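Note that one protein chain is taken out, while the other chains of the complex remain in position.
Going by the order they are written in, the chains are A and B; count residues from 1 in each one.
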Amino acid sequence: MLRRLLRDRSAALGLAIIILLVLAAIFAHPLATFPRDITQYHPPQRLLPPSATHWFGTDRMGGDIYSRLLFGARVTIMIAVVATSVSVLIGVPVGLVAGYYTNRTSEALMRVSDVFLAVPQIVLAIAIAQTLGPAIQNVILALSLTYWPFWARLVYAETRSLRNETFIEAAVALGASPLRVMVLHVLPSIASSVIVRTTIGMGGTILVAAALGFLGLGPPPPSPEWGRMIAESREFLPQAWWYAAAPGIAILLVVMGFNLLGDGLRDVLDPRLRRGGNDR
Amino acid sequence: MMSDTAPILDLHDVSTQFPVRNAWGRRVGWLRAVDAVSLSVGRGEILGVVGESGCGKTTLGKTIAGIHRPANGSIRFEGNEIGGLAANESRVLRRHLQYCYQDPGASLDPHWKIGRALEEPLVIHTSTSSAERRARVRDVLAAVGLPAGHLDLYPHEISGGQQRRVGLARILMLTPSLVVLDEPTSGLDVSVQATVLRLFLELRQRFDLTYLFISHDLAVVHLVSQRIAVMYLGKVVECGDTEQVFAAPAHPYTQSLLAAVPVVGGRRVTETFLLEGEPPSPGRLPSGCRFRTRCPRAEGRCAEEEPALRTLADGRTAACHFA
Partner (left out) sequence: MTADLLTVRDVSVSFATESGTARVLDAVNLSLRPGEIMGLVGESGCGKTTLARTILGALPPNAQVRGAGLEFAGRDLLRLDARTQATQMRGRAITFVPQDPFSAFNPLFSIGDQITELLRWKSPDRAPRRFGYPRARRRTDRARALALLRAVHLPDPERLLAKYPHELSGGQRQRVMIAMALLPEPRLVIADEPTTALDVTIQAQILKLLRTLANEHGASVLFTTHDLGTAWEICDRVTVMYAGQTLETAPIERFVRRPMVPYTRLLLDSLPSRNAALQGIPGDVPSLVSPPSGCRFHPRCPQASDLCRVERPPASVAEEGHLVSCHHPHMATQEAAAG
């Protein structure tokens, strides 16, 4: 399957970008040219353009942008992974149960998810940040609370349509308990949709996290969060163009990477499942 | 020819209905897919259930198998009442009653390996060890004529015919005594049909099975069943020994049905067939006998009084005033 994925060039590119991101985060320390610039300031070297020593230039505190970008990758990944995981862990079971049963509980669950869907992410994040203060865990909280309904909806729809499939009905007729059917039969069948959505969702999460950081609601300084870096760069534009360009392009590449990978996964996973003994 | 010992399956006045909803989702009435059906199946026999679309035979099969719950009536299987129970209560009692889908291959989860799918019935119902399960799976797989290597394959990796055998094997895992076969030869080419029927008969002999053979194909039912029940719009209109029913059908609907089946090399149906019109909508059934709107022998009495299923001289039952 991996081989088929790699045959699709855009998906391979996406995968490469993600791998690069992960490596950058893990090996930020050795890869960074000025690893201590996360906490140390060098005001004399502020706002220097890209050069041989500072590959992406320096920021307003004199910190090397390249190194801060690498450490920022850690923040980015953490937010993306944790927020998406929490959303999936809440949304998928809700969707499964709501989709499998047709009683008042399932209706109630979907109405609850509708309520959360109605809340715009940024607004909720602002509210939470105002109440609890800007911090990385609050960003994750805000994102998870507003994101889980997407998964619930997706899983609900898929479970509903799957319920009429012969093999599900056969499993029920065989005497399988609802839990067994949901976890062992429905879940594997919808796994590919969830995986594709999760991958693309990570890209979206990063974008929203960057937006929150830009608004000042993300992890506070000196945390090298990419969105915040763009926000800081505002007053120095257009002269210090590298200050906004570097984190901006980083965000662009990462989101694009997740989207490409997600699309590639969708092409690989779906037709494989549809191929089923139709040798007429 | 009824068996002397108690029947393995005994239905009495069983009805299954579905709600009819209007555009707003409100229930405006009931559709009786199965209406007060009484039948019995002797151990080891093959009872054919025939009828055209909408007659209720599939719903009857699913009701017996527990997929639908009957609105009333009693279903006794191996002496135990299973009709009114909920799914989990009757699960134990129903263990030996299995339902075979029209396409048994479609009953396989495409994400599960065949070996795992075959073990599943045992996992759910029994507490045998995994070694014992695997041994039994191997036995049954061999019984349906498939190689043991198939255990590690996925359904889409084998042919349609082999998928069918795997589906059958899964049903046999729990050593059923009665299997409800729902349109097992529908859509099959004639040459494949014979092979499949042969497989069913072999399995019946080997595993001591009783079949409820639901089909719209009269020629096939004639070939394999000992007794036959004819259904029309939810009711059984005639029931008896297959040869007798085919040779001299008592009910006018059975007569029309048999007259409509083409016989290659024999008389041409299109020259003699007389039944006009279509079956009435199940929501608006005619008063009295349901068949009277199309029956060539209908009289005034047929509109007033619904004929009950009476036993005739030769042991058959028929629901007609003139049988």
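We take it that a residue touches a chain if its C-beta (ideal position, glycine included) is under 8 Å from a C-beta of that chain, and two chains touch if they have at least 3 such contacts.
Remember, it's a predicted structure, so these values are computed and weren't measured experimentally.
K.L.:
Consider the whole complex, including the chain that is not shown, and state which of B:L97, B:V137 or B:V220 touches that chain.
P.N.:
B:V220
K.L.:
Which of B:S15, B:T63, B:Q163 or B:Q193 touches the chain that is not shown?
P.N.:
Within the whole complex, the residue contacting the unshown chain is B:Q193.
K.L.:
Decide which residue listed in B:G44, B:G84 or B:G161 touches the omitted chain of the complex.
P.N.:
Reading the full complex, the residue touching the unseen chain is B:G161.
K.L.:
Just checking the interface: what residues of chain B touch the absent partner chain?
P.N.:
52-53, 159, 161, 189-195, 197-198, 201, 216-220, 222-223, 256-257, 260-265, 268-270, 273, 275-276, 278
Assume only the chains that are shown with their structure count from here on.
K.L.:
Provide the C-alpha centroid distance between chain A and chain B, rounded to the nearest whole angstrom.
P.N.:
Centre-to-centre distance between chain A and chain B: 52 Å.
K.L.:
Could you please specify the touching residues of chain A with respect to chain B in the complex?
P.N.:
These residues of chain A touch chain B: 166-167, 169-177, 180, 185, 188-189, 273, 275-277, 279-280.
K.L.:
Flag every residue of chain B that touches chain A in the complex, lowest number first.
P.N.:
65-67, 87-88, 91, 94-95, 99, 101, 103, 105-112, 120-121, 124-125, 155-156, 158-160, 163, 170
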